[in-house]
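One protein chain omitted, others in place.
This part shows chain A:
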Amino acid sequence: MRLPDGLPADIDLTRPSAARVYDYVLGGAHNFEIDRQLAEQIAAMTPNLAETMRAGRAFLRRGVRTLVGAGIDQFLDIGSGIPTVGNVHEVAQQANPAARIVYVDIDPVAVAHSRSILAGNERTTVLHADLREPDRILAEAEKLGAIDFGRPVAVLLAGVVHFVPDSDDPQRILATLRAATVPGSYLLLSHSTHEDQPREMLDAQRLSARTATEITLRSRAEIAAFFGDFTLLEPGLVHMPLWRPDEPTDPGEHPERLGAFGGVGRHDRGAG
């Protein structure tokens, strides 16, 4: 059954949630036994899992700081999960206390959690919505006055688009989101890939089907296409640790082992 706003009418705590699995792997305790079991199972098959997730958060942190540095002061973080550690609002507001952040997640528990820890932070807003309905996300973010789409905005899609299968037409979703922005806006995106990956990555993908959504690994070219006409910032779409590391030595010897590409694109005049 679904509620009139299209969201599920059941909170099923007997199924693991991607957001809580993520939290557990990052060392958090915002999770339940069922989440931890799945996390351990995936971790047993992919030794790099924790590292990948950490690298994803680190990429997001470096990206947000770069965007703040570029003058962006409003962020639409879709698939934000449980924002505990190294959050976008912490990173962004540390550099610019006036920065506004809208967190969007499909997981009602993650949304409720976000609301509770963000209570009192007037520059953050939490939406319970589905990435597959970008028009609704854009309309609500605008309606709440949280985002002014007349000014540059950064759309953050960190580790979420791989939860959208091809049958849901992710290119259309990305096109809708890009089209909503004015020149000077940015798109930050990280996405799991099968390129250069060992078998266990694919097995882990199958296992992830036990959460509400399955992961779709995509090629570099497919992921690059999500940026459309946006201009990729240096160094382009790369394995996440290679994207503007804090220290030249940070990426280590095999950055591709983390199995995900990250990049930031800019909406230049004339792009769409």
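Heads up, the rule we're going with is that a residue touches a chain if its C-beta (ideal position, glycine included) is under 8 Å from a C-beta of that chain, and two chains touch if they have at least 3 such contacts; residues count from 1.
Just so it is clear, contacts and distances are computed from a predicted model.
Note on the omitted subunit: UniProt lists it as "GGDEF domain-containing protein", one of the names in "ABC-type branched-chain amino acid transport system protein", "(2Fe-2S)-binding protein", "GGDEF domain-containing protein" or "Glutamate ABC transporter permease".
Residue in contact with the omitted chain (choice from A:70, A:117 or A:232): A:117.
Residue in contact with the omitted chain (choice from A:148, A:168 or A:250): A:250.
Across the interface with the omitted chain, chain A contributes residues 1, 3-5, 8-11, 13, 20, 26-32, 50, 54, 57-58, 61-62, 65, 82, 84-86, 94, 108-113, 115-117, 246-247, 250.
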